[in-house]
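To start, the structure under review is shown below, and the notes come after it.
With one protein chain withheld, the remaining protein chains of the complex are depicted in position.
To keep things simple, chains are lettered A, B and C as they appear, and every chain counts its residues starting from 1.
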Amino acid sequence: MWKTVLRRVLIMIPQLIILSILVFFLAKMMPGDPFTGQINPNTDPKQLEALKRAAGLYDPAPVQYARWVGNIFKGDLGTSYIQHVPVTSLIADRALNTFWLSLLTTIISYSISIPLGVIAGKHQDEWQDQAVQIFNYVTFAIPAFVFYILGIWLFCFLLGWFPISGSVSPNASGFWGTLGSQLYHIIFPAILSAVITTTGIVQYLRTGIVDNKVEDYVRTAHSKGVPENVVFNKHILRNSLLPIASSFGTVITGLLSGSMIIETVFSYPGMGKLFLDSIQQRDYTTLTALILIFGFLTLLGNLLSDIIMSIVDPRIRIK
Amino acid sequence: MLKKNKTTSTEKAKKVQVSPPASSFRVVVREVVKDKKALTAFIVIVLILLLTFGGSLFLKSDKVTEANIIEAYTGWFTDGHILGTDDGGRDVLNLLIMGGRNSILIGLGVTAVCETVGLIVGLVSGYYGGYIDAVIMRIVDFVQVLPATPIEIVLVTVIPHYSPVTLVWIISIFGWTGTARYFRAFVLSQRGRDYVLASKTSGSSDLKIMFREVLPNIGSMLIIDVVLTIAGNIGIETSLSFIGYGLPPTVPSLGTLIGFANDPVNVVNRPWLWLPATILLLAISLSINYVGRALQRAGDARQRES
Amino acid sequence: MEKQSDLLLDIQHLHTAYRLNGKFYDAADDINLTLKRNEILSIVGESGCGKSTIASSIIGLYDHKNTKVTGDILYNELNLVGLNESLFDKIRGNKIGMIFQDPLASLNPLMRVGDQVAETLYYHTDMDEKERHARVIELFNQVGMPKPEETYAMYPFELSGGLRQRVVIAMAVACKPEIIIADEPTTALDVTIQAQILDLLEDIQKQSQSGIILITHDLGVVAETADEVAVMYGGQIVEKADVKTIFEHPLHPYTRSLLNSMPQSEDEEEDLHVIQGTVPSLQNMPRKGDRFAARIPWIPASAHEENPVMHEVEPGHWVRCTCWKTFHFQDEVSGE
Partner (left out) sequence: MAKEIIEVKNLKVHYPIRSGFWNRITDYVRAVDDISITINEGETYGLIGESGSGKSTTGKAIVGVEPVTSGSIMYKGVDITKSKSRHRLNYNKDVQMIFQDSLSSLNPRKRIEDIIAEPIRNFENLTTDQERDRVQELLDIVGMPSDSIYKYPHEFSGGQRQRIGVARAVATNPRLVVADEPTSALDLSVQAQVLNFMKHIQQQYNIAYLFISHDLGVVKHMSENLAIMHRGRLVEIGSREDIYQHPMHIYTKRLLSAIPQVDVEHRDEHKKHRQEVEQEFQNDQSKWYDKDGRVFPLKHVSDNHLVALPEKEIIEEETNDKEGA
């Protein structure tokens, strides 16, 4: 198994390299440079040229790339054009916000979708299943942002149950007060994005259960005199949960790309919001760093999926 | 004499009732007519198409998007604006019609590109297998792990002479991989079937086998995938427009209209700006998906039969 | 006279119907069979004749929503038809063991094979985990598993077809059941493995004094292993006798046709016998008259009974319909 995992990690290296090259060229395509907005507009153009030359902006691309990568390894992702602070520190607390939102979303998402998938699979074609199918169809069909808008309109504006923006109330004080306020701000966006991400898991689980139910080995288990509910839990459900376990990584990946929209709708200060703010302000260093981080996390999510799969599936584990 | 006998037997055969495995098109018609809810969904789609495509025939795009500050934020049913006006005094109904058409067109455009590319890549990868497949799948894997939305947004902002066509290409960069995977898996399962081998021994070329033997078996899958992908792609375009990085500002989109809801003032006080567009997009997404699901069920049922 | 206790299973007027497009059709139609201790009863017939339906009816494994079972399946005075599920679970795997056709599909792919065998013991014995493990190893030895200890921790995909079927057999006989139902146990296996598996079944039967119902389409397997034989066509038993009688004095036209179409005759140059027409589907099966009549059209309708029933032509030899009396093959006519 360790060989499989190690090989899988090694596969990530070329992917990372290609990703970084891609991001590098994307960054090159963007207008502006580190001196934009930093230097007094009255500076002599010749002096500016000299500064740029000294900063290596006229070096051949590979040299610049190598320097850029070298800096990344040193933990230097550049300085924000606009805020004039290191990008890393800019991203750090935003990343934490996104992390909490994603974590809560994931927890809610699985705690909704697994029971729903089990109910639908167990009561295939009965009313329970049909109800889940309707839920599933709606969450699949509605574009996420439409769902968020309708949700915020109904629950935040009309009913006034949840705050419409921010990550914490400015009036919150004390440890518990702050935490409570944070949770209050985070819970609704988390529920909304959790509901919209259930589709895949519910569908996989339902299909898995429905398919496994008619497998011969289930008949064998019955013929051994294993009670019905044990056959379901021990044989059918366990085997159907396997592919779900590996979906974990991809769910995280999905949340990352979804963070942009949910954070916009709720004005939640996370990485997605930071990304959109940066693009609006033409803060290209921050943008580049964020794309790189997004890409890296996506790769990591996929790696996680594969590793989980290789641990839980004996057919991959033993080899 | 012998010759004559043969022709008569052939003619007799022609009269015999034949029931081919229903063609993809027939499945569409039959399933949609049989399922009343799907029929309703289908009618909704037709109505929306009539409204948006038919309506936009009577509109001039530059007129629709022309700003007229004096008339800004007119409410519903006032001054001849059934759905009021936006911040630039533009008629929301006109924007809705044009935006609906544009969003659907982008969805169709992206689907056309992605399905074509995905189908060809899936066919080649699945049929040839081996190294060709391995290389193609590595590429697919890589494109799939790229963070699509951020890159799309950056491309939208950095590409010069940016137009709706550019947007179609940008979204398509990331859209073809799912389709390619889907068809590859199917072709891979067909490749092992003996009818492909039988065609080979019958002297048919690889190209002929791929397009004349394997492709017809994909037919209904393709239709289902196209229908569901259109809905998904409309979603992607409107999402991007919603956050301000989809269609150019001069080109109306449902996403842009819904984007008005990002301002709390609009949410509470000016629902005409975003609510109609939200409802229209909801109707489009739900009905297209419903038809897609109905087709999928039909396809599954047929697979079980054979 | 046989002792009463030798009778393991007494099936009377069993009807098993499946729902198709809202209507029920008998897939097993008025089945009467008995299974005795130390006996191998073989049910033989072509695909779709209803032989597996009988097996699933006995062990109570069918889709309860779309299947209707009537009649009696008596096991020690206990009627298995309509038996409460929790009671049935005490019998399945314990008193009745089942072996299926495809050994790979019948094993849980994600569970160690040893644990799968031990699961049976868990539900029917008081053994603790250690004892169960020991018993599984013992069983693996008994079914001729080359390395029982190593095999215990293996997954089905790591074993060959023959070894997988040995696991399935170990599972079926773990609790020393009185009745073993083997549904096409060797169809998915090579002939050399088939021979070993059949031998194994016979050995187990001798040791445990159980009765085996062997369901197969292979007449050779029947001839080699069975004691009693029931030949099925179109959901009905058409001929029933001991194995010698079936192969040496077959009477029913279907039995005779089947035996004739086997490519084992000494005269290789001659054409094989072909049974005209095809087996009608469940929905199109004629429910009146002789179901095989349509495939022997040269026999006059008057030769068939209106409602064919089983006749005991000799003690223990039962044949459905009276058409066998006038039956002859087509070429026998032209030869006259």
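The rule we apply is simple: contacts are C-beta pairs under 8 Å (C-beta built on N, C-alpha and C of every residue); 3 or more make two chains touch, one makes a residue touch a chain.
From a predicted model like this one, the values you see are computed outputs, not experimental measurements.
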{"item": "Given C:64, C:206, C:244 or C:287, the one touching the chain that is not displayed", "value": "C:244"}
{"item": "From C:22, C:263 or C:315, residue that would touch the chain that is not displayed", "value": "C:263"}
{"item": "Options C:219, C:237 or C:319, residue touching the unrepresented chain", "value": "C:219"}
{"item": "Residue touching the undisplayed chain, where the options are B:56, B:125, B:179 or B:199", "value": "B:199"}
{"item": "Residue ranges of chain C at the interface with the undisplayed chain", "value": "46-47, 161, 190-192, 194-196, 199, 217-221, 223-224, 243-244, 247-248, 257-259, 261-265, 268, 271-275, 278-279"}
{"item": "Hidden partner interface residues of chain B, rising order", "value": "3, 6, 9-10, 12-14, 16, 18-21, 193-195, 197-204, 213, 216-217, 219, 305-306"}
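Simple rule for what comes next: only the chains that are shown with their structure count from here on.
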{"item": "Topology of the chain contact graph, where touching chains are joined (line, ring, star, complete, other)", "value": "line"}
{"item": "Centre distance in Å when chain A and chain C are each reduced to the mean of their C-alpha atoms", "value": "55"}
{"item": "Distance between chain centroids, defined by C-alpha means - chain B, chain C (Å)", "value": "53"}
{"item": "Junction residues of chain B - those touching two or more other chains", "value": "none"}
{"item": "Footprint of chain C on chain A - complex, ascending", "value": "215-217, 219-228, 235, 238-239, 242, 313-315, 318"}
{"item": "Complex contact set, residues of chain A against chain B", "value": "15, 18-19, 22, 26, 29-31, 137-138, 140-146, 149-150, 152-153, 157, 164-165, 253, 256-257, 260-261, 264-265, 275-276, 279-280, 287, 290-291, 294-295, 298-299, 302"}
{"item": "Complex contact set, residues of chain C against chain A", "value": "59, 61, 85-86, 88-94, 97-98, 100, 102, 105-111, 119-120, 123-124, 155, 157-158, 168, 171-172"}
